[in-house]
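One protein chain omitted, others in place.
The block that comes next holds chain A.
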Amino acid sequence: MAASVLRLIYPGRRWALAWIDGGSRQRSGTQTGPASNWARGQSSVAQLSLHTAQKPRKGEHKWAAVVGLEIHVQISSNSKLFSGAQVCFAAPPNSLVSFFDASLPGTLPVLNRRCVEAAVMTGLALNCHINKKSSFDRKHYFYADLPAGYQITQQRLPIAANGHLTYSVYMGKKRSQMATKTVRIKQIQLEQDSGKSLHDDLRSQTLIDLNRAGVGLLEVVLEPDLCCGEEAAIAVRELQMILQALGTSQANMAEGQLRVDANISVHHPGEPLGVRTEVKNLNSLRFLAKAIDYEIQRQITELESGGEILNETRSFDYKLGCTVPMRDKEGKQDYRFMPEPNLPPLVLYDATSLPADADSQQVVNIDELRDMLPELPSTTRERLVEQYGILPEHSFTLLNEVGLLEFFQSVIKETRAEPKKVTNWVLNTLLYYLKQQNLAVSESPVTPAALAELLDLLDSKAISSSAAKQVFEELWKGDGKTAAQIVSEQQLELMQDREALEQLCQATMDSHPQVVMDVRNRNPKAINKLIGLVRRASLSRADPTLIKEILEKKLSL
């Protein structure tokens, strides 16, 4: 276990990642500009710890935090894991429930092939060993939204195990410092989701909706290789993108398709691990990072003031920004695991073990699925860097924001402008506007085609880059005008007529004799001032390099 020393203690090594909150569909908080709330949140943590770091007490040990995650991922499938009821978010209550999901007597589980394939694909993408034989178990607990009184899961022999997930973090202010990190994956197991409870405190009752009961989940168990909230959030974001690339889950945290439980403890490096707490049901990346960092700090404070950490389950109160003890867990909860008697072991095949007379409908072939794996995010990034010559961190941003890569590629396809110019416009201008108004890429009023047209005008030097910004602002208003129409209506095209420009230069020189004098007296700033004056006189329609050339000629510099 290589737990690196808690980062909070080193305020100088702030992690500056070009992070754009994954859930751009989540309209929480007020985001202004491309700098995310989260980065700001981090810096405030860093400031907090600056205080402690500046006056280290003698004999004080450093603390290291150890974070492990359990991630529940809802499989993207038409029907549930063991029944033919539909999987759909926000349907009328109890409309997507089969007799099996309601646990009526006499019903039996029938495994959904799609869920098995999704598990195998996810396991392969996460470098896991796929178990050719896995089995199902019952995990018992009492909860009203679990009508059978047990959940079918894979405790003893999961479908996939021993994998790893690689993710990248940027360190320091210089973007060049990029670190690749790995978190080991203990196992991936197939299991059922539970129903949903709505607590009506007023009438002291609980309303139960079983639509979600029995939906296929992948539980991805990470080894405790993470050391802070931010790292955990980045690892989960990477996993989320892999799942979305695979199509095995939509992994939308706002709709509960990806939920995270975090196990957290702190200890002094070199000493045994501390008692851990579990923070349950973290359903946004921002809260995940916040909850973990809060819990680490709480444990350190508790231990330093002579207290002790209880092995307990806590939940994150996002309004208060702290974790609170959650469930009554006096005594160890006994899940009474037992083999699921209604399901024989799940056997998977590969090219070598495939029986000749096998019914293809009944066979899941690991090798076949491996061949069908789509391009994964890490490969996509490498390809972008290679194909378009963009910076690695730009490739991260393009993938981080939902739909941005598709937008970028559509623009590239339709424009003559260089990829670097496109990257610049997409990542700076477009993303800035989107963030300002809290819009998803798909909601952008400027279409890829419109931006491509604008960049063509810019590329052919028909307009200046400041005019292009103006055109973009017009396009953003979305009144259906094309870039060319806006350019001609507002007379934004660059002055192509050299004679007219020369006249304009002459007129400007005539009306500003003092500036001309300064230029002649070799004041280096004066020429720029003169260029600026000519540009203003041209209503920003003149090319500054051309103006400079004419002026220099006229002033015979």
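Simple rule for what comes next: contacts are C-beta pairs under 8 Å (C-beta built on N, C-alpha and C of every residue); 3 or more make two chains touch, one makes a residue touch a chain; residues count from 1.
As a convention for this text, contacts and distances are computed from a predicted model.
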Identify the UniProt protein name of the omitted chain, choosing among "SWR1-complex protein 4", "Glutamyl-tRNA(Gln) amidotransferase subunit C, mitochondrial", "Isoaspartyl peptidase/L-asparaginase" or "E3 ubiquitin-protein ligase RNF185".
"Glutamyl-tRNA(Gln) amidotransferase subunit C, mitochondrial"
So one chain is hidden, and I want to know which residue out of A:69, A:96 or A:218 touches that hidden chain in the complete assembly.
A:96
Missing-chain contact, candidates A:85, A:431 or A:455, resolves to A:85
Touching the hidden chain in the complete assembly: which of A:209, A:453 or A:474 does that?
A:209
Where the complex has a chain not shown, which of A:273, A:310, A:324 or A:500 is the residue touching it?
A:324
Tell me, which residues in chain A touch the chain that this view leaves out?
77-79, 83-86, 92-100, 102, 104, 110-116, 135, 142-144, 197-199, 201, 204-210, 315, 324-328, 330-331, 339-347, 361-362, 364
